[in-house]
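And now, chain A:
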Amino acid sequence: MTGLQLVNGLASLLIVTSLLVIEARGAAQSALYYALQSLVLVLVFLALAATVDAPRLFAWAAIAFVTKVVLVPAIMYRTLGRMSDPTLAPRRFGLAWTIIFAAAVVAVCFAVVSAIHLPGAATLKPALAISLAHFFLGLTCIVIQRNLLKQVFGFCLMENGSHLTLALMANQAPELVEIGLVTDAIFAVVVMVIIATMIRAKLQTLDVGQLTSLRG
Partner candidate 1 sequence: MTNLAFAVILIPFAGAVVAGLSPEPLSKWTAQLFALITFAAALALAFAFDAAGRPSLVLDLVTFGDAVLLGITIDPISVLIILAVVGVGLLVCVYSAAYLSLENREHPDRGRRSYYAWLMAFIGAMAGLVFASTLAGQLLFFELTGVCSWALIGYYQDQSSLRAATKAMVVTHIGSLGLYVAAAALFAATGTFALSAIGQLDDTMKTVVLAAILFAAWGKSAQLPMQMWLPDAMAAPTPISAYLHAAAMVKVGVYVFARGLLAAGAVPQTIGWLGAVMAVATMVYGFLLYFPQQDFKRLLAYSTITQLSYIFLALSISVFGSPLAFEGAIAHVFNHAFAKSLFFFVAGALAYTTGTRLLPELRGILAQAPLIGVGFCAAALAVTGVPPFSGFFSKFAIFAGGFQAAAAHPLLLPLLVIAMAESVGSFAWFLQWVGRSVLGKPSPKVAAAIPLPAAMQGVLLILIIMTLCSGEIAASWLGGRPS
Partner candidate 2 sequence: MTPSALLVVLLLAPVAGMAIAFLASLSGGKRAAVVAETAHVVAVAAVAAIALALAASVLTDGNVLAVGSWLYLDPFAAILVALIGLIALLTGVYSLGYIRHDLAAGTIGTAQLCRYYGFFDLFVFTMLWTVTANDIVMMWVGIEATTLGSAFLVGFYGQRASLEAAWKYVIICAIGVAFGLYGTMLVYAEAARVLPDPGEASRWTFVVGHAAAFDPGVMRLAFVFVLIGFGTKAGLFPMHAWLPDAHSEAPSPVSALLSGVLVNCALFVLIRYSAIVTPATGAGLPQTLFLVLGALSIAVGSLLIFVQTDIKRLLAYSTTENVGLIVLGFGIGGELGVAAAILHMINHSFTKTLMFCGTGNILMKYGTRDVRAIKGLAALAPATGAMLIAGALALCGIPPFNIFVSEFMLVIAGLRAGYGWLMVLCLLLLTATLAALLRFIGGSLLGARPQGARPGEVGTLALAPMLILLAVVVMLGVAVPQPVTRLVQGATGVILRSTPATAAVAAPWQPSWRQQPN
């Protein structure tokens, strides 16, 4: 298949993996699925680098591999894998609803992306739509999830979506830009993990619904 089809195909795989991350039971499983998803992302970068002749993307792929496939999931697995909150109910919405919702988000994003005029990335619009959908799926995950750790994963999903969009639209940016972005993402995850650990230790819960002492 052509490079473009590869890119777009891999991008749709991203949606599948992000659903896996959202639906996984427990932080350890989510971490593994997240590593998987980041691997797909790296593959997308590689395919993109070859297709649109953007050599910088090879470097991006390497950086993304080290940080997102290895480092972040490792951090998550080591620190959060042991944390669980037995008081949390397993799942708010059925799996079917989640899939339907994800499909709806993707459809909306497709509509939005085809409506706007993006001269730079016209051929890659499907991938772009998916990256936007990815972003909003991550956002939804944060908003509806009651588990703090899942919220962190939601953030990571958002971040992956942004990363892909950047690669699609702005692949000639200097490496420093990507490094800045990625470093920032790592630090964000680290900070969130530390605070989550502190909350677990102090409050013995990971349920966001318990964090209601500040009101009004």
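Here is the rule we go by: contacts are C-beta pairs under 8 Å (C-beta built on N, C-alpha and C of every residue); 3 or more make two chains touch, one makes a residue touch a chain; residues count from 1.
In picking the candidates, the idea was that all candidates are chains of the complex that A comes from, given by their letters.
This one's a predicted model, so the numbers in the text were calculated from it and none came from an experiment.
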**Q.** Options 1 or 2 - which one, within this complex, touches chain A
**A.** 2
Q | Interface residues, chain A side, partner candidate 2 - complex | A | 116-121, 135, 139, 142, 148, 151, 155, 158-159, 162, 165-166, 169-170, 172-174, 177, 180-181, 183-184, 187-188, 191-192, 194-196, 198-199, 202-203, 211-214, 216
